[in-house]
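With one protein chain held back, the other chains of the complex are shown just where they sit.
To keep things simple, chains are lettered A, B and C as they appear, and every chain counts its residues starting from 1.
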Amino acid sequence: MSDKKPKNVFVEGPITSEFIGNSIAKHQTKTSIGAHNIFLGQVRADDIEGKVVSAIDYTAYEDMANEKFHEIREATFDKFNLTCMHIYHSLGKVKVGEICLFVFVSSPRRKEVFKALEYVVEEIKAKAPVFGKEIFEDETHQWKENT
Amino acid sequence: MSDKKPKNVFVEGPITSEFIGNSIAKHQTKTSIGAHNIFLGQVRADDIEGKVVSAIDYTAYEDMANEKFHEIREATFDKFNLTCMHIYHSLGKVKVGEICLFVFVSSPRRKEVFKALEYVVEEIKAKAPVFGKEIFEDETHQWKENT
Amino acid sequence: MQLNIKYFGLIAELTTCNEETLEFSEATIADLKEVLVEKYPELKTKDFQIAQNKEIVSSNAIVSGEEIAILPPFSGG
Partner (left out) sequence: MQLNIKYFGLIAELTTCNEETLEFSEATIADLKEVLVEKYPELKTKDFQIAQNKEIVSSNAIVSGEEIAILPPFSGG
């Protein structure tokens, strides 16, 4: 279903595997769904010139980001035959190995979910004003840029 | 990692949301992973000429299917830069709303997981000798065919 | 030669068995198809493939005596 009012996509801290499992469970009453596709962004222990990332600290221009997430959501429902769609993004500190982005799309048919999920993830990366500060093990940091 | 021996991909009955959540949790120690992509096949309450599907009963030519899953797995690791990959398929009765296929791919980078996951799912549909009997609410049945 | 043949899904329903041993004295998979259609005339109207030693084989392949399976259209996932 497509709502008309922007929802809050942000959650404080990492997105847990239990939260994701529960979200899957909630969709088992929707018997028109034949295919789910889930994207999870996980914080990588990147080695940048000898320093290893230990966490990413996320901040966002929240009002604008929620509006952009809403626009992405509406555009995705217009383009693809989806039954439902959910986006969750972390704010604050997310350690390596923890999940910072959870995108969940469901449809009667599998072809739709593949196209829709990639579209949503690329749109989020390009349009949502979210900023990740990569914190190294020695407490120094650098600002991440999406590629 | 790519193993050399076919694993058993089949699980008896539906794949639960807890199983999926646990599988995600297990990947949080792998800190080279930046992106996960998960496909879930869910049994749809299709209406076929007035009869509604209530479950699918899956059987398989298990030895050949596990070999095919293994070949698909090896080919996928050759084609894409993946950190890990898991496939689980149900055997026996899976009711509407329950999950019968769980494919999980992980990579340092998101572009790889999108391409890899769609490839794996299409290969499974085309090459794995698995047979779904759609059971209607009135206990009659018909044999499913992938499209 | 004695052939052990496995049947699956819709085909097993039609043959009413999952596995049986047949005497086979011809050469190719096409010949085997004829033997099967003679025994189970309904097979004529059904879409099926034959696997030998767990690989789909074409009609002109030679029957080696290894594991044979008669497979209806796949519907996994």
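The criterion applied here is as follows: a contact is a pair of C-beta atoms (placed from the backbone, for glycine too) under 8 Å apart; a residue touches a chain by one contact, two chains touch by 3 or more.
Computed from a predicted structure; not experimentally measured.
Chemist: So there's a chain missing from this view; which of the remaining chains does it actually touch?
Modeler: Visible chains that the missing one touches: A.
Chemist: Have a look at A:I24, A:A55 or A:V121 and name the one touching the chain we're not showing.
Modeler: With A:I24, A:A55 or A:V121 as choices, the missing chain is touched by A:V121.
Chemist: Pick from A:K51, A:H86, A:K111 or A:K133: which residue touches the chain that isn't shown?
Modeler: A:K133
Chemist: Residue-wise, where is chain A in contact with the chain that is not depicted?
Modeler: On the chain A side, contact with the omitted chain comes from 41, 58-61, 63-65, 67, 89, 100-101, 121, 124-133, 143-146.
Convention: only the chains that are shown with their structure count from here on.
Chemist: So how do the chains connect up here, line, ring, star, complete, or something else (other)?
Modeler: Graph shape here is a line: each chain touches the next, no loop.
Chemist: Take the average of all CA coordinates in chain A, do the same for chain B, and state the distance between these two points in whole angstrom.
Modeler: One centre to the other, that is 23 Å.
Chemist: Taking each chain's centre as the mean position of its Cα atoms, how many Å separate chain B from chain C?
Modeler: 26
Chemist: Got the chain A residues that touch at least 2 other chains?
Modeler: 110
Chemist: Two-or-more-chain contact residues of chain C, please, as numbers and ranges.
Modeler: 77
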